[in-house]
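For this view, one protein chain was removed and the others were kept in their places.
We call the chains A and B, going by the order they appear; numbering starts again at 1 in every chain.
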Amino acid sequence: MPTVRVTPRYLGRGSWLARRDPRLLVISLALFVLAVVQVWDLRILALLGLVAYLYYRSARIPFREVRGNWAYVLFFVTFIIVVNTILTGGELRGYTDEQLHVYFRLPLLGTPISAESLTYAAAQYMRFIPMAAMGFPIAFAVAPADIGPAFARLGVPDRFAYALDLTYRFVPSLAADMRTTIDAQRVRGYDWEREGRGPVGKVKRVAPLMVPVTVNAIVGAEDTIDAMDLRAFGTGPRTWLRHLAFDATDRLVLAGFAVLLGIVTVLSQTGHTELWVPELLQRLGS
Amino acid sequence: MTALMYDRENPWEVTTRTIVYAAIGAALYAITAQFQFPLPGTANVFLRPSFALVPFFGFAFGPIVGLFVGLVGNAIADQISGWGLLTSWNWSLANGLAGLIAGLAGYWLAGGIRNRVARSAVAAAIGVVIGFLFVLTDIWLGTAEDIGVAMVDNYIPVVIGNLIVSVILVPILVAAWEPVRESIGR
Partner (left out) sequence: MAASSAPLVEVDGLTFRYRRAAEPALRDLSLSIGPGEVLLVAGPSGCGKSTLIRALNGLIPHAYRGERTGTVRIDGRDTAEMKLRDISLLVGTVLQDPTRQIVGSTVEAELAFGPENLGLPRGEILERLDAVRTRAGIEQLAGRETAELSSGEQQLVAVAGILMMRPSLYVVDEPLANLDPATAARLLSMLRRLADEGSAVVIVEHRVEEALELEPDRILYLDEGRTRYLGPVAGFLRVADPAAVKLPFGAVLDRIRADPGLSLPAASDPDPPATASADPAGPRRDPARASTPRLAYDGVRVRLDGREVLRGLSTSLGAREVVAVLGPNGSGKTTMFRTAIGLVRPDAGEVSVDGQPAAGRTVAELARVFGYVFQSPSQMLFARTVREELLFGPRNLDLAGEDPDRLASDALHRVSLSAEPEIMERPPLTLSFGQQKRLALAVALALQPRTLILDEPSAGQDHRTAERFMREVAAIPGLDGIYLVTHDVDLALTHADRIILLGGGQIVADGPPSEVAADAERWAACNLRRTSLMAANLARQRPDRRFVEATALARRIVEEENRGGSVVPPGIE
């Protein structure tokens, strides 16, 4: 199991967004996600996309550093869309076959490629990419040590908020352990890319990596548990040293996203967010 | 403070141990989740071997740990890849439920299946089949059109993939961990 670069990278350090209360980043993402999932209309999605773009830019994440992540997002969105629209017969948003403006049908599968399905695919892109963009700042513009306090102050019980903190603490060291184990097994002629015998064989080939890393991590946890017990972890109400407070700007941004969600919800309830197929595309089909 | 959950009366008890194991499991899952490959002969069934960690942690350390490993592990994996912490929050929750239910199933089956290694495979399978029903929420979130599409596109592929890896790897992990558990612990 190769690992991608996993050490937390605080790329947006010092940017406008990084100076916001970290809770704001979580809440605005949640509000934004709730808004986006209600919308299929490309025009509204474009507006939401613009909001997401401005928000993303304010985190000043250097593109060079996150190229790989964006490539993954694009690949995955494309994958979802292809599977959703093509392989499963192109059912979409309640359109029946007769209502479609079909350009042509895919050989073998017979899936209609139509004005509607193209619009649908475009809408999917416009839904997922802004959501991913809104998520980037949480990964790259929140100081790693702020994650725990942020969730604790969002109402997550202290111990679980600390578990989140601890998860981020373990990510780099366990990734390093994983790399060591990969090397140790390669020296023994192990190569996970080597053709396994069928899918079962391929899955089994992961055991030489997964077993030592997992068991070692659990055994090593004994000391971590001791170290925490010895410093009175979980014995009473906890102070979080990191002081979090919403300032005027934070409140304003939060209000902005709340209003956005409100408007979108009203539009959606009144039926104004459904798939909108541009005239031009319809005329090209039959 | 008791060593391990099998000695415990209460599967919901949260100790420092629960917290540390949960964090370790989630971190492990997060850093290894990117490694996946398509099941030959299918278009959308992916095998993600590291998913086995979710039912394993649930089975070995209890439902709370299983829930955390699946939920947080998947969310952070999505964050690391760039997909976004909450973009697929319902899938993260489905992962968590699979871990939670695998943990509970371990209890329920304790009387029925004596062999712990075999029991772990069954518990993991139950966790996957029930837990991932939650991805059907894609229907409301608009990622899937209707129940048919959600079943065919989402639920069935993910369940097949995760069943395969869990049934193979969870017993291997349990068999490796079991004897070690005896030699450490308090």
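Here, contacts are C-beta pairs under 8 Å (C-beta built on N, C-alpha and C of every residue); 3 or more make two chains touch, one makes a residue touch a chain.
What you see is a predicted model; the values in this text were computed from it and never measured.
Across A:L47, A:A122 or A:V211, the residue that sits in touch with the chain not pictured is A:V211. Of the candidate positions B:N10, B:N115 or B:S183, contact with the unshown chain belongs to B:S183. Seen across the whole complex, the unshown chain contacts chain A at 7-8, 143-145, 165-166, 168-169, 172-173, 177, 180-181, 183-191, 207-213, 215-216, 219-221, 223-241, 243.
Listed here are the chain B residues that touch the chain not shown: 1-3, 175-176, 179-180, 182-183, 185-186.
We adopt the following convention: only the chains that are shown with their structure count from here on.
Those residues of chain B that touch chain A in the shared complex are 1, 14-17, 19-24, 26-28, 30-32, 34-35, 37, 39-40, 43-44, 47, 49-50, 52-53, 56, 68, 72-73, 76, 78-87, 89, 141-146, 149, 152-153, 164-165, 168-169, 172-173, 176-177, 180, 184. Across the interface of their complex, chain B is touched by residues 1-4, 6, 26, 29-30, 33, 37-38, 40, 66, 68-70, 72-73, 76, 79-80, 83-84, 87-88, 91-94, 127-128, 131-132, 134-136, 138-139, 159-160, 162-164, 166-171, 174-175, 178, 198-200, 202-204, 206-207, 210-211, 213-215, 217-219, 221-222, 224-225, 228-229, 233-234 of chain A.
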